[in-house]
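Contents: one structure, followed by commentary.
Right, chain A next:
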Amino acid sequence: MTRRTGIKELLALIAALALVAAAGEAAAQKGGQTPILSGPLVKLDIKEAQIETAKGKPKGTFRIAQHFALDPGWLDPLEHIFALTMQTYDYLVHDALIKPMPQGEATYSLAEHAELAADFRRAAFRLRPGLKFHDGQPLSTADVKWTYENYKGAHAKLFRDKLEHIQIVDDRTIVFHFKEPFLEFMDLYNGAVSGIGWIVPKHYYEKVGRDGFKAKPIGAGPYKFVSQQAGVQMDFEAWEEYWRRTPAAKTIVVKGIRDNAARLAGLQTGELDLAFGMTGKVLPQVMADKNLRWVPNFTSVWHLAFPGYNEPDSPFHDKRVRQAVSLAINREFLVRQETQGVGKVWGNWISPENRDALKGDGKDLPLPEHNIAKAKQVLAQTKFPNGFEFEWFVPFVPYFDMGERILTDLRAVGIRGKLQSLEGPAFRAKMGQGRKGFPGNRTIVQNIDPRPGGAKATIGVYAVCGSPASIVCEPQIEELWTKHEASKNLDERDRLNKAIQKILVEEYYMVPIYWNPFVHAIGPRVLPEGKGIERYYDTLHAPYPWPWEVWEVRADR
Partner candidate 1 sequence: MRKYVLLRGFYSLVTLWLLVTIIFAMVRLTGDPVAMKGEIGADATYLERIKHDWGLDQPVYWQYTGFIGNLLKGDFGHSFEKSLPVRDIYFERLPNSLKLGFAAFVISLALGVPFGMLSALKVNTWWDNAGKMIALLGLSMPGFFVGLVLIIIFGVQLGWLPVLGKGSSAFVWSNPATWAPFWFRDWPHLAMPAFALGWYFSGAMLRITRSGMLDVLGSDYIKLVRLKGVPERMVVAKHALKNSLIPVLTFAGLNLLIMVNVAVVIEVIFNWPGVGQLLYDGLSNRDFPMVQGVVLMSGLMIVMLNFVIDVLYGYVDPRIRLSR
Partner candidate 2 sequence: MPPLLRVDDLRAYYFGFRGTRVVKAIDGVSFSLEAGETFGLVGESGCGKTSTCHAIVRLLPPSARIVSGRIELEGEDLLGKSQTEMRQIRGRRIATILQDPMASLDPLFSIYDQVAEPAYYHRAFRGRRLRQRVKELLSAVRIPSPERRMKDLPHQMSGGMRQRIVGAIALAGGPQVIIADEPTTNLDVTIQLQYLNLLKDLQRASGVALIFVTHNLGIVAKMCDKVGVMYAGKIVEMQSVRGLFYNPRHPYTRALLDSIPKLGTKDPLYVIPGQPPDLSRLPAGCSFQPRCQSAMERCRVEEPSEQHLDDAATTRCWLPLHEATTRG
């Protein structure tokens, strides 16, 4: 499990973001970098980029299957959405000042040096020398400034409201001045979270405009955009002048194929080299196929939620009903059937990859129990001794089979419902409205959320009254959350955060199921042959194996 080793590094990052009252430590910056900002600085833990010397010419075509339709909008960092999918394309065409890499969640990329003033009101970057865009034009701080000022995507308002002005010191040096302390700046400016750090060529964007840029983007990333068929396919070609290394694969083709069976067929016929999300019925097939390899790629934890449970007319208003639901699920068997035993039954609904999540393997939170007799017994004390009919069971798209398995488990204790197989966008839309998205208060949602930003980010979305996507709204939690938000003490914050997690699970507001392997299947053309492909999965917190320039494939015949 290469992914696990990274957790330590994450913990290190937390420490780095803490205020370190080290006034004179600015001079201690390593690498002989001359400081940009005056005054005390925050000690940043940003890993050095690993520049690899040329490894020969790029070769071969690497074909990736995305599991839904491709959006040309993903190619434009200025309109970055709140989803990790988009980074897949950022990592191809564009490059960010700092971004998650195998070396660490924050790793220098276009920037070779960054500083954050201790008062959090100034941040500075120094770019690497000699950076260029694909068209040969130099990448300068003017582009960084322009990107910041024209950014419209996720968190754009925050960035705009906090900004006082941008100071271009020279072609390689830039300083952001904020009106007020901007604590999360380095977190959000990181390429993992928003699009603002992915630098867009000012001259080109202004020339071709929004549509033109999406139709044919230019960036400073390892791959040049060649062509696309909107929604279906994008073709990229190695840009040999990429600063970090020569990309290994000559061509990358991304196809949008939403059907699991079709992706499997594509792998088997050799039309694809990498396919995402291959759990469920296709997994035994992937495992049995001698030509294919697979990587478990653990992401987040499956869990059930009960939107509208806090209305008295909801059957799930009663904690014991929710408890019965949890007891009725045969998690062991579910893991066996859905993931061939790869997944891990888990007792917390927040991904263990989050630095501040309680461990759900029995250490912090107990492993959830499967006990039908007990479930019936608990249910017998409620208004529904023989079970009841709720309305919809809404699984995360497209895990309908898994949803039906859980639904069938629930039938064993008499809790019956229908499965609503939504399209991805419709599911997101409903979830985005929180409990208002599921009128009637008789719905169970089966959700998973691989959200960056720690457990607190996930809690802040689902379990807080003020969030638009709020599902859980409890005074008890609200109190803890308010304290948490106000607190400047890291330990206290951590304690409050974990207390909330504990309540959410113990009161069965969220019913964790198992830690999901987002299995990737890999075809025979990917090098190295046989074992060793795990090395592509070293980047933390990435449901996808970034960066792309390291993927090697056999040369085309």
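Basis for inclusion: all candidates are chains of the complex that A comes from, given by their letters.
Note that in this section a residue touches a chain if its C-beta (ideal position, glycine included) is under 8 Å from a C-beta of that chain, and two chains touch if they have at least 3 such contacts; residues count from 1.
This structure is a prediction, so every number in the text was calculated from the model and none was measured.
Evaluated over the candidates 1 or 2, chain A touches in this complex the candidate numbered 1. For chain A in complex with candidate 1, the residues that touch the partner chain are 69, 71-73, 76, 79, 81-83, 152-158, 211, 214-215, 227, 229-233, 255, 257, 259, 262, 265-266, 268-269, 271-272, 423-426, 428-433, 449, 451, 457, 460-461, 467-469.
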